[in-house]
Structure formats: structure tokens, C-alpha cells
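I have placed the structure first, in the form of C-alpha cells, so that the comments after it can refer back to it.
Shown here is a partial selection of chains from the complex, left in place.
Going by the order they are written in, the chains are A and B; count residues from 1 in each one.
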Amino acid sequence: MSAPHVFETEVFYEDTDMGGIVYHANYLKFIERARSAFVRGLGVDQLALRDAGTVFVVRRVAAEFLRPARFEERLEVRTAAVSATGVRMVLSQEVRRGADLLFRAEVELVCMGASGRPQRLPAGLAAALAG
Amino acid sequence: MSAPHVFETEVFYEDTDMGGIVYHANYLKFIERARSAFVRGLGVDQLALRDAGTVFVVRRVAAEFLRPARFEERLEVRTAAVSATGVRMVLSQEVRRGADLLFRAEVELVCMGASGRPQRLPAGLAAALAG
């Protein structure tokens, strides 16, 4: 597919732990921030969807923590679509500090409707991801 | 009023920061956990209230951070009612580690209705707090 989406974020004091590095669970927050910007860039309005009862739910994460990040470092999250079919999309996401790869994950999300049941991805999103 | 409500919690790795101590904003989480237990103990069902559109909103916090807490320490949160009138309640809360006072705050909460406007405290709660 096309070039990955790039999102920049920064390590704040709140992100660190007593090991002096970013607390591991916070990488999931970093890549979630990037996904919000990613789908927004594809024309998806998550707030409007939610008001209509539709949400994207994380179903599976396979993550590798490769190098630690530290306070005040600027990080780049790269997001690319792996697949998008029916109710499901799979994304590949990386966190980089300059040339260094710190973290990478494959994330599977399912689109859920107001009924609490999976529903097809919004047509525009599916088309954009397939593009 | 009566003896303070006591709630126990523990410092988890996630609560620490790169200073090796509990991240300051997390004390607000600790005392919020205690408030949930406190109002539950007074017969308030926050989930049922929320389904009916009623929530308690923090309106003001005056907090002092006196001594740091560290990983794996067991903390005790003491909560006492200062006042409860109309739409508003004021609580006094302390975080202690054994005999040491680590943190104390006065917290003002307002009861908000489905309209987004303040509404009177649930009658049972107001009576219990006045008790």
C-alpha cells in the first residue's frame, strides 16, 4: 500500500516510570494517538461515529519493545494498513526516534455497532485503506 | 462528623515516574478510588446514577504534597465529609503511609444532571453525609 502515515509525539514526564524510561504500556497510548490521526486523515470522524453507536475496538496486539525511550525525546509513529476486510482492519505501527526503531506492533481492530455486534467498516475507510 | 472512611491501596509500578516516586497527579487517582468506595459505602450506585444522567464532577481541588510515596508501599486514604448542601459536597482526604501523612486535599464535587446542569445531591447521600 502507500507510504506510512507519520505522527509525531513527545515523551512527557507522566510517561516515564521509576526505571527512568517510558513505561511499557504507554507505547500503546502513543500508537493509539497515531491511529486517531490516521483515521481522521482518511476522513473518519470518530466522535460522529460514536454518537451513532459505532466504535473501533482493539481486538489483538502483537508488540515488540526494542529500545527504551526517555523524557523529552521526540518520537515518530508510523502507521500503515496491512489489511481491511469486512468488520476488521489490521495495522502495522512503529515508534521511531530518528533512525532508531524503538517499538513495533501489529494491531487488529474490529468495528462495533450500537448493538454491540461487529459491523462492516465505514465504506470510505475500507476504500481508503484498500487504496 | 463521624470517623473518616478508610480505603487501602498500593503503589504499582505504573504509578511511579523517573524521579523514582509516585507521579504527583496520581494522588488524585488514589483519592478518587477512595471516593468511589466512600459513596458506595453510603449506598450510592454511581453506575445506576450515570445511566440516569447523574454524575459527580470535581469542581475544585486544593492539594498539598507533603512526602513522596514509593513502589510497593501500602497507602491508606482517609475521607471525611466537610459539608454537603444543595448540589455540592466538600470532602477532606488524606493519604497516609502508616503514621506518615503524605498528601492531603480538600475536594469540592458538584452533582450534575442529564441536562448538564447542577442538581441536588441524591437525598440518601445528603442525609448520610450530614449524619
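General observations
Throughout what follows, a contact is a pair of C-beta atoms (placed from the backbone, for glycine too) under 8 Å apart; a residue touches a chain by one contact, two chains touch by 3 or more.
The structure displayed is predicted, hence computed values, not measured ones.
This structure file defines a homomeric complex of 4 copies, of which 2 are shown in place.
Heads up, the rule we're going with is that only the chains that are shown with their structure count from here on.
One rotation lays the C-alpha atoms of chain A on chain B, and its angle is 180 degrees to the nearest 5. Between the CA-based centres of chain A and chain B the separation comes to 33 Å, rounded to the whole angstrom.
By the touch criterion stated above, chain B contacts chain A in their complex at residues 13-14, 16-21, 23, 25, 70-71.
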